[in-house]
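All protein chains but one are shown at their positions in the complex.
Letters are used for the chains, namely A, B and C, taken in the order the chains are written, and counting of residues starts over at 1 for each.
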């Protein structure tokens, strides 16, 4: 008898179901005597022991479905060791559920925060395998996370649509792209959508450079400028602030602007004599059916996870490197961020074709 | 020799190019000795006599292209008779251009504001034919405007994507849909996207009703509530204000909230103990390739306009009624708004399947 | 206690689930004491009494899903009164199931064949309400059937894709569009996709006219010609054959050509010195998520059906006319085909912009 717990944690994204289907199909094909416990709403389900017994049928027909059939919730790593109002020590509660159900392992799908907690559970002696889920693509140890390409597709579609409007009106258009503290989605969607300016957290921007660039385009007879800005983009002068001061500043801004695009728009309108329009695709970037690229990636990672479970190999994140699935020790992954290298070739190639990163 | 002026005015939308292609193909097929003047950026091009001479080739391959090859701009009707800083009387300037170029007629594509000005030009003796362009579908005299169905498709796609996220998280989701002062796009996208609550300008909402509905859903074990709100939606108590007071209030709100969804979210969060997420697809609803429905509609209207020009029938908007193209006198169209009738069958059908309009 | 039987029959199409959801939501919202019997695979389920008891939850989340949750099968009307090898009189068997389950009514979703059988059941004393489902849009008594616009969207997408290839290569491209014996889908997709030639069953074509048109395009420097041909398109000389001879001929062709496009390609290649490429999107035209237009239409018709059931109004097809749902007596619908009128305005508008129907 094999007993597997499964959960999805953090913000949802595309191909979560595809990945779980991969794991389940791989297991059910080989082992008949198996129980899969689907914990509800991420770690919460593990803490409070709320779960559904999953059958083979539950994982059928979900390859193309967005969201997660298990539900998810955000359970910040920082609060894992904090005993809440309910008097529950979360980590102990999770261990309790795990042992009570006599689980052989936990399959955990999530992003950075999720991996920190997963590693903690590993340190506490649980058998854990993780799958790298996030549209942000910021997980260290894997070339790619599922959700990323789907988010790029949606953000690109947004830029495409704005492009047709842009050719009709003479304006500056700002499209704010998701990505948390990194610029992966913005970089790829910006290039794919033909953005003129791309602003990333990894390359702090100089407003003067942006204004100059916009004016130069106007002077060259170009009607519009399209800016793809990452939700985590930051101005040079702010990037140089001490951490504490920066945090204070960001709190202040949060009260003033719904998001970074609004601040940028205000700045640009005051610098250039241009009408600025904002588009924030927001959560749509996490939604809908996964793109074929993500379905293949998630299926492969899921199948590889199944193979690992059947070999009792635990304590790893299943990753993709140079086109091949592989396993990376969880302790190496947890807590590390994969950011865009400002000196990467893709950045210099983008500069080659005239894209500005607002820095020079 | 036939001399035709053409312009697109107001906010851009899908199928403008398809419609102009229809007109041009219809003309070029019958008349060889023809000149088409494409005025740049709407009425502005007519006022300042900036135009391109269009060839048959210019109208080829544009059926599927979003935006408008002529550019557009907003020229409020109210300012048409206002002599600007440049000392130009806009109406006189337009007449001057028209007569100077010895035009036989003007083909004008636009929405409500555009039609008011078009009618003014007709009253001033110009030969005018208009085509009903707007995603808002608020033009009186036609069952349908092109742009509408494409906008519905995009807004629906947004709701669809949020739906997959909604099933993963337990929240209230607000999607703000375009439509100016009417609720057509919101109504159709709301039904097509499976929204639980649809808020329209034509049916002022009661916050208590909304809060009650959300609570009832929670009580019934439903994790999320999806609200499609028109950008022009209004609360009951505000709808009852005298016009002047309402305007003052709206000015105040404009300073406080980026748009109606933000206000509604704040209200709901304070009433229900629920996390609320906002998505505003914004200008994407105007962008991208027109949907097949709009391409057929725009092509038909364009072809019908060509036939009218060849018969020297002027002073009409080309419309679609009960599936057939027809002509409606411009003077009857100008200044009238087509709104959603709160007693329409489609509303009661939506209520039948449990959709709330927030009114009772 | 209300007992409703429900079934979907004939070729599947988009929005079947949306329509059934409309009916079910409308019923469950008003009546608590209700049983819905979902018959499996069309009339077959009614004949052999195979069904699932459907709950409210079964109809939740299916608005956007293609196919039919009940399954479907083709049960030709002609064989309804034929007693099969199993010794079963199908009509009697259906009546038996109906009475045995003590049903109040049957909700039947289907196209032309389905409606003939539905009317037969009505004549046999059963309470029947039907919903007009078919991508072909050939049902008499309704302006529109659900599935049609979705099929148009897919067929148009196919033509769009071929268009980009067409501009790269110098060829004739034939796209074969579904529609059974009528040309609705081909006509709309052909216009929406910018086809040069549209061939419909309702307008028999003359190969010489087509060849002439292709040559004229070549002579005018146009690299390619795109032909949208309905699967039921027919040559003039064949349309004039006596019915029996035609049938023989068609049988012969069936053995020789996979479908009409292959025959047409052979003819054109022999007439014009042009490479011809064929694309047959086939069953994809029935598949995938319904377009928003169809979702709204199907939801409205479903809700209207629910309202009728609650009023015990039976013996009707729920239809849409001039934008409003209405009811049409089943006896008037059964056995009648809605074809494209060759003299319709949409045809002459298409001709106006230079589209050839291959007839003159």
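We adopt the following convention: a residue touches a chain if its C-beta (ideal position, glycine included) is under 8 Å from a C-beta of that chain, and two chains touch if they have at least 3 such contacts.
Just so we're clear, the structure is a prediction, and the values are computed from it rather than from any experiment.
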Neighbouring shown chains of the undisplayed chain, as defined at the top: A, C
Candidate in contact with the missing chain, chosen from A:100, A:244, A:345 or A:360: A:345
Contact residue for the chain not shown (choose from C:3, C:30 or C:277): C:277
Among A:97, A:165 or A:325, residue touching the chain not depicted: A:325
Absent-chain contact - pick from A:149, A:168, A:186 or A:225: A:149
Footprint left on chain A by the chain that the document does not show: 21-22, 25-26, 29, 61, 63-64, 143, 149, 152-153, 156, 160, 163, 167, 188-189, 191-194, 291-293, 295-296, 299-300, 302-304, 306-307, 322-325, 345-346, 349-350, 352-354
In chain C, positions touching the absent partner: 8, 12, 14, 16, 41, 65-68, 71-73, 154, 157-158, 160-170, 173, 223, 258, 262, 277-284, 286-289
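In this section, only the chains that are shown with their structure count from here on.
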Pairwise touch network: line, ring, star, complete, or other: line
Centre-of-Cα separation between chain C and chain B, whole angstrom: 31
For chain B, residues contacting two or more additional chains: 160, 163, 167
